[in-house]
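I'd like to ask some things about the structure below.
Missing here: one protein chain of the complex. Every other protein chain is in place.
Chain nomenclature is as follows: A and B, assigned in order of appearance, with residue numbering initiated at 1 for each chain independently.
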Amino acid sequence: MKTTLIRGAGLLGGLAVVGFLVAYWLLEQQSPQVVGVGVVGSVLLVLFLWLDREELSEVSQSRAVRYGTGAALSVALAFGVTIAANVLAKRYDKRWDLTSEGRYTLSDHSVSVAKGLAEPVTVLGFFQTGSPEEDSFRDLVEGYTAHTDKLQLKLVDPVQEPLLAQEYAITSSFGTVVLVQGEKRQRLENDFKEEPFTNAILRLSSSKEHTICFTTGHGEREVDDDASAEGIGGMVVKMEGQNYKAKPFVPLKEGAVPADCEVVIVAGPQSELAPQEREMLARHVAEGRHLIVLIDPLVANETAADLSRYGLIVGDDLVLENNPNYQLEGGDPSYIVLDKASMDFHPIVNDMKAIALLRTVRSVRKGPDVEGYNVQELARTSPQSWAETDLSFVTAGVMPSPDEGVDLIGGVPMMAVVEVVDPSVVPVGDMSLPGGGLSLAPAPVDPAAPVDPAAPVVDPAAAPAEPVVEPVAEPVVAATPARGRNPGGRVLVIGDSDFAGNGLLAQGQNQDLLLNAVAWMVDEEDQIASRSSEGASGLLTMTGLQGIVVWLIAVLGAPGLAVALALRSWIQRRSL
Amino acid sequence: MRNILAIARRELSAYFATPVGWLALSAFLLITGFFFAALVSLYSMQSAEQAFSPYGAPDMNLNEYLVAPFFGNTAIILLFIVPALTMRLFAEDRKTRALELLLTSPITTTEIVLGKFVGAMGFIAVMLACTLHYVGVLFYLGDPDVGVVASSYLAMFLLSGAFVSVGLVTSSFTENQVVSLVLGFGMLLLLWVLGWAESASTGLTAEVLGFASLINRMEDLTKGLIHTRDVAYYLSFISFFLFATHQRVEAFRWS
Partner (left out) sequence: MIRVEHLTKRYGATTAIEDVSFEVPKGQVVGFLGPNGAGKSTTMRILTGSLGATEGRATVDGRDVFTDAREVKRRIGYLPEVPPLYPNMVVRDYVAFAGQLKGVKDPVAAAERAIARVGLAQVGHRIIEHLSKGYRQRVGLAQALVHDPEVLILDEPNSGLDPAQRVEIRDLLHDLVEDKRTIILSTHVLADIEAICRRVIIINKGRIVAEDDIERLGGEQRTVTVAVARPGDAAIAAMRAVEGVSAVVDEGEGRLRLTTDGDRREHVANAAAPFGLLELSGRARLEEIYLRLTMGATP
C-alpha cells in the first residue's frame, strides 16, 4: 500500500515535470501556475526517488530490469529526452535561407529597422490558429526576432480569446496584427508581408514625422488616385507606410510652400508652373528644404528649362533605347530600363539591386558648373540609346534615328540631383502674383549673396508694405543642419513621372527610387536599403515536343527501365 | 562501422534480390514521374499565359509552384512506399530465423539496428537519386533554385529517415510482414495527420500537434528554408525510434 502510494506519487511527479517542461519552454507559458506545477512535480519525483531508493537500486541490479522491464523505462526516458531536445531546438532555432534570392531573408532595410529598435514592441497577431496566414506571419516575425530581442510575438486566436479581440476591435477574419509600444499602437490588416510590417514598426517608433507635399493645379499626378495607372496614390501609400505624411497643396493659393513641407514633389505637371510658383520653390530650396521634380517630355517645357537655375539642363527631347537587353519585350524604345550598371554612385541608387522601369523619358543632365552647387547625374541609359530632339516622329509614327550633333547620343542621363552647398547662390525671384493681390514675406536669404541677373532677388525691404499671407505663425527658418550635412536644400529632377505612377510602380524597384530620394533628403539615409526582397519570377516554357518528351521520360523512361531491370534480375536469379 | 556497412550492404542487395524492392522502385518512379510531368505541363501552360500578359509575370515562381508541390507529392508517395520497404527488416529475419545469425555474431545490437537503417536508407537514396533526372529536366527547361532543390532533397531524406525508423520498430514487433506493414503505415499515417488535426484544434493542443506532425516540419525545408529546429526534430525522431528498436531487439534476448 505504502509503496503503491509512493510509486503513484513518483509517476505523478514525473508527469508533472514533463508537462512543466513542455508548457514552459515549448509553449512558452511561463505563468506562476506552470512554474508551481513544475516545482511540485520535482518535489514528488525527488521524494519518490529517495523513499524508494532501496527498492530501486535492488531492482536496477537484477537482470530482468536491466534488460527487460528496463527497456520500457529507458524508452520512456528517451522519449523525455527527445521532447527536451526538441524544446531546446525550438528555443535556439537558427535558420538558413537556401533560396538564391534570399526569399525568406529579411531585406537589409527590415534588418536595420529591427536592429534599430530601442523600445520593446509587442506584436499581437490575431489569427485563426493553424491558418496559413498565422504560419507565414510567425515565420516573418521570426526573421525579425533573430535580429532583436525587443520584439515579442503573441499569437491570439480571436475565437479563443474574445475579450482581447474585442479590446482591439478585431473584425477581419483573415487576421489582424497590432503592434503595441507603450501607449502607441499600429494596426495591420490583411497584408502581413515584410514591407508593411517593417513600416508599421517604423511608424511606431519613429519620433518625427516628415511631411511631403505634392504640388497640384498643373495636371500633376493625383495624390488621391491609387487606382488608375496615371495616379500617384500608390506611391503616396508607400510613403505613408514609411512614416511620411503626404499632402497636396496649391502653391498659388497658399502663396508660398507651407513651412511644414520638408520635401515638395512636383509629380509630372502637364502645364507650366507659374513663374511665381517656381520662385516659391526656389525659396523653399534656398531655405534648406528639398524639391523633387518629375517632369515628362513634351510638356511644361518652360518649367523644365527653369530648372537650369539649379545647374541642370532638362532637354526637350525623348530618350529612345536601342539596346535589346534594355528593352522591354516587344521592343518599345520609349521604355527605359535601368539596372545596377546604369546607376552612378549615390546613396539614392547605391542599393538598387533590381531594375527600374521608366516610360517616355526626357534627358536631365548637369549644366555648366555653378559655384555653391553640387550636381550629380544619377543614371544613364545604355550606349545604344539617344535623346531624340526631333519630336515630330511621335505624331508621324516613324522610328527616327539619332542625329549626330543634334541629339544626345549614348549614355543619356535622365535623372540628376543637386545639393545646395551655399544657399545664398539659389536665385530666387519675385514671388508676387501679377494680379498684385498677394505677396509674401521675404525669405531669410542672405541679402549679400551674389544674385543671378536673370532672376533678381527681391529686396526684403521692398515688400513690407504689401499684405502678408503667412500660413505659419513663425518665420520659416532653414532646417538645422544635421550630421554635418550641407545647409542647403536638395533637388532631384527625373525626366519622367510614369515610373512613379500606379501603372509602373510595381515594376522592379521603381518605388524605391522615390522612397530612397526622400529618405536621403530628410536625412534618413539609414532607411535606404533594398526594400523588397521579393524573388525574381521564374517562368518555364516548353514546346509541344518538349512536353511530350518530358512525359515520355518521366512516365515511361525511368519506371520502364526499373521494370526491365527487375525482369532481368528475376530471370537471372531463376536459374541460380 | 564495418559491421554496420556489412549489414547495410546485405539489406540493400536484398531489395534488389526480391520483387518487392524492384516493384517499389518502379511504382515510386511511375507515380513521381506522373506528378512531375503533370506539374511541368501545368506550369508551362501558366507560364505561357503569363509571358503574354501585358502585366508581366509578377508572381510566378518555379520553386513555389513546381518544386515545392512536387516534393510535397513525393513525400506522400514515400509515406506509402517506405513502410513496404521496411516491413521485412526484422520481421523476415525473425521468420527465417536469420536474426539468430546476427544475434550470435560478435556485433552489437546498435550495429544491427543501424545497419538495417542504413541499408533501407541506402535503397531510398537510390530511389531519390532516380528522381534527379527530373531536376535535370527542370534545369534544362527553366531556372529552378538550386538551394530550394537541395533543401527539398534534404527534407525527403530526413522524412524518409523518420519513416524508416518507425518501420524498423514496427517490423521488430512481429514476424508477420503484413502485420508489420499495417502497423508501420498506420503509425506513420497517425503522425502525418497530426498536422491536419492541428488545424482542427486550438490553443495548446494545436501547438503540440503541429509541433509533432511529420508533415508540418518539412514544409519550410521544401521552401528552401532550413530551420535547425526542423532538422533537430527529424534527427531526434529518428534517434528515438532507433533507440526503441534497439531496446526491442535487446528484448529478444530477454523475452
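Throughout what follows, a contact is a pair of C-beta atoms (placed from the backbone, for glycine too) under 8 Å apart; a residue touches a chain by one contact, two chains touch by 3 or more.
Since this is a predicted model, take the numbers as computed values, not measurements.
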Contact set of the excluded chain (shown chains only): A, B
Given B:Ala27, B:Leu103 or B:Ala125, the residue that touches the chain left out of view is B:Leu103
Missing-partner contacts on chain A, residue numbers: 63-64, 67, 573, 576
In the whole complex, what residues of chain B lie against the chain that is missing from view? 2-3, 6-7, 10, 13-14, 17-18, 96-108, 252-255
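Here is the rule we use: only the chains that are shown with their structure count from here on.
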Gap in Å, rounded to a whole number, between the CA centres of chain B and chain A: 39
So, in the complex, the side of chain B touching chain A is made of residues 16-17, 19, 22-23, 25-27, 29-30, 32-34, 36-37, 40-41, 43-44, 47-48, 50-51, 56-63, 66, 130, 133-134, 137-138, 141-148, 150-151, 198-204, 206-208, 210-211, 220, 223-229, 232-233, 236-237, 239-240, 243-244, 247-248, 250-251, 253-254
Give the list of chain A residues in touch with chain B in this complex. 22-23, 26-27, 29, 63-64, 67-68, 71-72, 74-75, 78-79, 82, 85-86, 89-90, 92-101, 103-104, 129-131, 139, 157, 159-160, 506-507, 535, 537-542, 546-547, 550-551, 553-555, 557-559, 562-563, 565-566, 569-570, 573
